[in-house]
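Only one protein chain is missing; all other protein chains are in place.
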Amino acid sequence: MKPPSFQYPFGTDRQGRDLLAVMVAGTPLTLRIGFIAGFLGVGVGAILGFVSAYYRGKVDVIIRGIADIGLTVPGLLVLIIIAVSIKEGLTVDQMAIIVASLAWLNPTRTIRAQVLSLRERGYVEVARLSGMSGPEIIFKEMMPNLLPYLAATLVNTVSNAILASIGLEVLGLGPIESPTLGMTLYWVNYNAALLNGWWWWWTAPIVIILVVFLGLFFLTVGLDEIANPRLRRAV
Amino acid sequence: MKADVLRVQGLQVHYHTPLGAVKAADNISFSLKADERLGFAGESGSGKSTMALAILRMIKPPGQIEAGEVWLDGLNLMTLSEEEMRQVRLARIALVPQGSMNSLNPVTRIKEQIADALTDHGVRMSKRQVEERVRDLLQSVGLRPEVANMFPHELSGGMKQRACIAIAISLHPKVIIADEPTSALDVVVQKQVMETLARVQKDLEASVILVGHDMGVVAQFVDRLGVMYAGKLVEVSPVRDIFTKPLHPYTQMLIASLPSLEQKGTFQGIPGLPPLLRDLPPGCAFHPRCPYAFDRCQTEEPLSREARPNCWAACHLLS
Partner (left out) sequence: MTTLLEARHVTKIFGGGLFDRNSIVALEGFSMAIDGDRPSITAVVGESGSGKTTLARLLLGLVTPTRGQVLYKGRDLQRMAHADWRAFRRDVQVIFQDPYEVYNPFYRVDHVLTTPVSKFKLASSKAEARALIEDVLKAVGLRSEETLGRFPHQLSGGQRQRVMVARALLLRPRLILADEPVSMVDASLRASILGSLRNMNLELGISIMYITHDLATAYQISENIVVLYRGSVAEAGDVELVVKHPQHPYTQLLISSIPLASAERTWTTETVVGPAGLQAAGSAGCKFADRCPFATSPCLQAAPPLFQTNRYRAVSCYLYQSAPALSVEEMVKAFAEPAKLSRVGSSGTPMTA
């Protein structure tokens, strides 16, 4: 239990582990949860969003209904219930899938909205008149124009997933064995580091979390600029 | 001889792009007399809208007014501060911008939008005086008094455009600049709106600059017509002269490209394409498409000269 020094730049935790090593080991795990959940969420959301918006009718009503109802339910609560009901210890990948189970709801809605406006474009009508089928139009005409938007949605979903996973981990419902950022905070809490004055133990993960989110934010800003030509400053 | 109400001298507007400066308006000079209607016709990219905005100093970056003077009743607008210019806009020169009927505030009633214009210029009037002024303005543009309490979406396209004209004339300007005021309107409504503009001009004893791409509308309304091509003013003459004895080849070919209702098979296009403003040909900008071009046209840019009384054109054929 040592404060930061030249030998241990971030200090050590109660068990004497070098916190810098813990951060280096744990950050990729947190990111991994975020990206797996993000890809799954946007992947499923994109498929449902495209199908729902292009074909409309009953399919649209069902998909949109499920997504809308799902979004009204408090997400963290659902995740807690799911996490609690798993008896054995969680792995990082299982964590990712739990978070992904709700991550597709918002992307479905937003992607559906984008596709709804895209399908009215002149070139979609021209494609229809040129003999293209529905799936062809979705993949060849609409999808390429949505790639920047999908990328931005992905990064957004990743951010949300990381936040959700940290929330679960802090409550102790995460992968106990793994040194993810959220789990570190759990141990911080468990050991009452705040009250004991071991400030370096909770400063490190919080700073790292802030840096991660800042990085994801800039990524989103950059992708937004690519997706929306009006934001670009060059002519 | 009537006095010049507005005089534009050497107006130059450049757009600064990463690929270089684009001359959107190049050395535009003309004068507008009192009670006169002056029109500017040209195709897309000719610089007419840029010129209209530049006169009011409403060019935004990356565009910039590089040079030129705009004299309004003896006052050079280019030397004014932004605050002084704000006072001049609407009060002395008003603009009916392109697509203005779509820029009306959808959540505000018409009377409030007119009143806003008045209060913005520091006009102090009691509530009743404002209402009276609004009613008078609506009447002068041919709108019923009930329109004052309506929202823009309750009005038709023509009515919205007339409301925009009412806003433009609310402070009795001496110069009204109308940029494509009827472009989205049907032919019958278009005529009504232009008649409204004519009536308004007569009531205010103002001068009008009409900018448009529809030669027909411009020709039927104005006394003098200026033709713009690739950012330059290639000809300015009275309407009668433009159509009976056009001086510049572009004017001749543009008139020939307009379909007539008299005879079939008479309209023909101008071969080639209008030039990209950032890649203008050397010499005269029109020479690649001009059937009368000779060697001087490829190297030297023609200057505008008075070929006949009050008829100006920039073409080497005239020298």
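As written, the chain order gives the labels A and B, with residue 1 at the start of each chain.
Throughout what follows, a residue touches a chain if its C-beta (ideal position, glycine included) is under 8 Å from a C-beta of that chain, and two chains touch if they have at least 3 such contacts.
Worth saying up front: this structure is predicted, and the values here are computed from it rather than measured.
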Hidden-chain contact residue, picked from the options B:88, B:255, B:280 or B:293: B:255
Selected from A:77, A:129 or A:195 as touching the chain missing from the view: A:129
Residue, one of B:149, B:268 or B:310, that touches the chain absent here: B:268
Listed residues B:44, B:81, B:126 or B:319, member touching the removed chain: B:44
Contacting the left-out chain in the complete assembly, out of B:86, B:191 or B:296: B:191
Where the unshown chain meets chain A, residue by residue: 121-123, 125-132, 141, 144-145
For chain B, residues in touch with the removed chain: 43-44, 156, 158-159, 186-192, 194-195, 213-217, 219-221, 239-240, 242-244, 253-255, 257-261, 264-271, 273-274
